[in-house]
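A short worksheet on the structure shown next.
Note that this complex is displayed minus one protein chain, with the remaining chains in position.
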Amino acid sequence: MTKRTAPPKIPPAGAAALIAAGRAFHARGWVPATAGNFSIRLDAKALAVTTSGRHKGELGKADFMRVDLDGRALDAGKRASAETLLHCQLYRHAGGIGAVLHTHSPASTVLSRTHDSIRLEGYELLKIFEGIRTHETAVEVPVFENDQDIARLSRVVDAHMKTGKVPHAYLIRGHGLYAWGRTVDEARHRVEALEFLFECELYERLSKSTGDRP
Amino acid sequence: MTKRTAPPKIPPAGAAALIAAGRAFHARGWVPATAGNFSIRLDAKALAVTTSGRHKGELGKADFMRVDLDGRALDAGKRASAETLLHCQLYRHAGGIGAVLHTHSPASTVLSRTHDSIRLEGYELLKIFEGIRTHETAVEVPVFENDQDIARLSRVVDAHMKTGKVPHAYLIRGHGLYAWGRTVDEARHRVEALEFLFECELYERLSKSTGDRP
Amino acid sequence: MTKRTAPPKIPPAGAAALIAAGRAFHARGWVPATAGNFSIRLDAKALAVTTSGRHKGELGKADFMRVDLDGRALDAGKRASAETLLHCQLYRHAGGIGAVLHTHSPASTVLSRTHDSIRLEGYELLKIFEGIRTHETAVEVPVFENDQDIARLSRVVDAHMKTGKVPHAYLIRGHGLYAWGRTVDEARHRVEALEFLFECELYERLSKSTGDRP
Partner (left out) sequence: MTKRTAPPKIPPAGAAALIAAGRAFHARGWVPATAGNFSIRLDAKALAVTTSGRHKGELGKADFMRVDLDGRALDAGKRASAETLLHCQLYRHAGGIGAVLHTHSPASTVLSRTHDSIRLEGYELLKIFEGIRTHETAVEVPVFENDQDIARLSRVVDAHMKTGKVPHAYLIRGHGLYAWGRTVDEARHRVEALEFLFECELYERLSKSTGDRP
């Protein structure tokens, strides 16, 4: 009888998947301190995102809140992660995106500080991305300048995506990785694949510089 | 009374050993995302292999299926890992092979991209391989070009092995490691030994380049 | 009826937080052997600190003792960590400090041996420190010379802080990191952030040296 006005409740399975992702990422050193933030889409108009300042390796059910696609809080008394607008940008951009994971790893941070984009070429693992069926390809992960004005940063990301160059993931300089997928699992697999590839690239750049090529 | 027509059931202990191997490998970063695939021999004509697209750190009993030695599915409704034919090649090649483990590590990936084979020499750990009783030896781990045509790639591997140069393990460029043994335990020990040695080689190549020799 | 003469009991939640921090740090390799020591403030005049020679990854409730702000034992029969005076210096210096964590990591140890201070600039994670709201800043982590005379070392640290250059954390050469916060959680987050940043800096210094800049 009640007309739907409230956004959907946060599905326990979705929260559990984000909690598990956080624990796994923390064990690998990809969400130090209170870094990172995670979200899932609730419906066409709302998402659930981690609240501000929580340690991502120790999330509990109470550490999520609902916001609309413009980043406005739908749950009273909670404060969303500062970077919620970057999550909103992705959900608005593509209806198929169901989960967004933002992580910080040493490899991605180091690479992002000295490159304007990270070219990943010839790796079998690139097949983790939609539409990629062969290692004989390259994926260019863009690096955006960090900006404390998240609304402005989200517009820069959005403008880049609207040029048609839709990245599979992106980095923010000195800051970290944004990756997404239809589900938390898919997004998590992409984080794992990208962090693996960034680690390879970091070693390769160190090795390359030494002339150790056969 | 029943004539044996069906392949043997997958032994629970065998599945459990592969599940445990997957968890251990994931903790070390050797099976990121859905990378890797594992199998055990069931009998002279069949093997059990991980189904397609599963995360190897979170395998369950339902994530295996039976295929014959030509890679044909023996269980309806399941899809085998794309690389099943590489497992089949090994089981056909040597009756003594009871388990095959395919992993992806940063060290093996980086080395495989810049070398045509990895020479491992003088390490005590080489004694993990059959027939090796001393560190005063060298093992050459071949690197095959990656190929999305797995049937073709498996023929390249097979042809290499038929020349008599039977490797103890092999790498696929930018892709990962194949190792095997009589049992899951033996195969797992070889993966651990090889990943250790590849890590040593990666550090040594970085160090060597700097002239830091006494 | 009893006049308060004894210091407060060690709060079980505080001890539990330090025990958990130790386990987490050991898993990351930041408290090898019996290295490191941890403390919490009990009140204006006393703190609880880990007893001497315990493995920080395996702390139990009995591995803490009370000392006053001059480092004098308040619990008979227990011996405090040798470096207790460095904890005392911090608690005396600022009433807002509620927890101090001292760790040893390879990255911080290596950097501390070759630099007189570690400049951390442009990282998003710097926002973990009080009063920092943007990545567009730099934090200078001072490196003090190691000294087995801890009373003397604590005076050097104190003199540095009294010049007005209050660091967010400090290193002791070839020895490790001191970080603090209002709570154990806050101090732990800062350790995680700093260790992350030191790891980035270590990679960056290795990479920089090779000319691998775009």
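Order as written gives the chain letters A, B and C; numbering starts at 1 within each chain.
Assume a contact is a pair of C-beta atoms (placed from the backbone, for glycine too) under 8 Å apart; a residue touches a chain by one contact, two chains touch by 3 or more.
What you see is a predicted model, and the numbers here were worked out from it, not measured in a lab.
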Just list which of the chains on display the missing one touches. B, C
Return the single residue from C:His104, C:His135 or C:His168 that touches the missing chain. C:His104
Provide the residue numbers of chain C that touch the chain removed from this figure. 27, 29, 32-35, 55, 104, 106-107, 109-110, 113-116, 146, 148, 172-176, 202, 205-206, 208-210
Since one chain has been left out of the picture, which residues of chain B touch it in the full complex? 27-28, 122-125, 128, 133-136, 185, 189-190, 192-193, 195-196, 199-200, 203-204, 206-207, 210-214
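The criterion applied here is as follows: only the chains that are shown with their structure count from here on.
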Farthest chain from chain C, going by the mean of C-alpha atoms per chain? B
In steps of 5 degrees, what rotation angle do you get fitting chain A onto chain B on the CA atoms? 90
Using the average of all C-alpha atoms in each chain as its centre, how far is it in Å between chain A and chain B? 31
The positions of chain A in contact with two or more other chains are 27, 206, 210
